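Of the protein chains in this complex, all but one are displayed in their positions.
And then chain A:
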Amino acid sequence: MLKIEGLKKSYAGNDILKGISINVNKGDVISIIGPSGSGKTTLLRTITTLEEANGGHISFAGVDNDFQKLNGKDIHTIRRNIGFVFQNYNLFNNKTALQNITEGLIVARKVKKSEAEKIALKALERVGLTDRQNHYPSQLSGGQQQRVGIARAIALNPQVIFFDEPTSALDPELVGEVLKVMQDLANSGTTMVVVTHQMNFARDVSNRVIFMADGYIVEQGSPKKIFENPSEERTKTFLTDILANV
């Protein structure tokens, strides 16, 4: 469904992504793990063209083109079909929880306001925040904000949702509620690509784990394989280090 080949990205002479190829199938829940600075977040941001790629090819939602040749329409199509959940939530500060969700529907998708509100309420119900619909982001806790962020992404019914370290900015006691919502989504068949440091989530919820380091995909496979029997030394070291701290 989403196929990326040879994706490259560099910042001021530093290569962040050194030729990444990924294949996301419908219904996949892919966790991307790896040390800080390995390019996980950049990967999601380059695919959605929030960052400009320096090379590579994308085929997704009818777009089949090199990253550097994408035109405005291609970019719009790609973004339209990918939901994005940000590390810092990035809810629209001047809109209520409900308006955060209806905004994209009304303005970008031209859905009627009453219809959009119905969809938004349904999305809020899925993340358990119906009673917070008229709250502004500043009146919500981090966990609630992130759940609204997720509701905003699912309401647009994208083909795949990208999660960029959705729990990293949260206080430890709020992580659970967000992971729970994500788990429910995964169980309902939503296609998800999740950059995460939550090893439990990667192990228990995803059907494929990608381990990235230094701008490369070091290895990928089922959670069972990666966590119990990694073939690469880098993966072993990383997992030993990180699991020792859990």
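Methods note: contacts are C-beta pairs under 8 Å (C-beta built on N, C-alpha and C of every residue); 3 or more make two chains touch, one makes a residue touch a chain; residues count from 1.
Here is the rule we use: contacts and distances are computed from a predicted model.
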Quiz prompt | Chain left out of the displayed complex - its UniProt protein name, from "ABC transporter permease subunit", "RsbT antagonist protein RsbS", "Sarcosine oxidase subunit delta" or "Biphenyl dioxygenase ferredoxin subunit" | solution = "ABC transporter permease subunit"
Quiz item: Among A:L17, A:L70, A:L98 or A:L140, which residue is in touch with the absent chain?
Solution: A:L140
Quiz item: If the hidden chain were put back, which of A:T48, A:N65, A:T130 or A:Q159 would touch it?
Solution: A:T48
Quiz prompt | Among A:N14, A:S36, A:N93 or A:N245, residue touching the chain not depicted | solution = A:N93
Exercise. Identify the residue among A:E103, A:D184, A:D204 or A:E219 that touches the chain left out of the display.
Key: A:E103
Quiz item: For chain A, which residues reach the chain that was dropped from this view?
Solution: 48, 50, 76, 79-80, 82-84, 86, 88, 90-96, 103-104, 107-109, 132, 135-142, 144, 152, 156
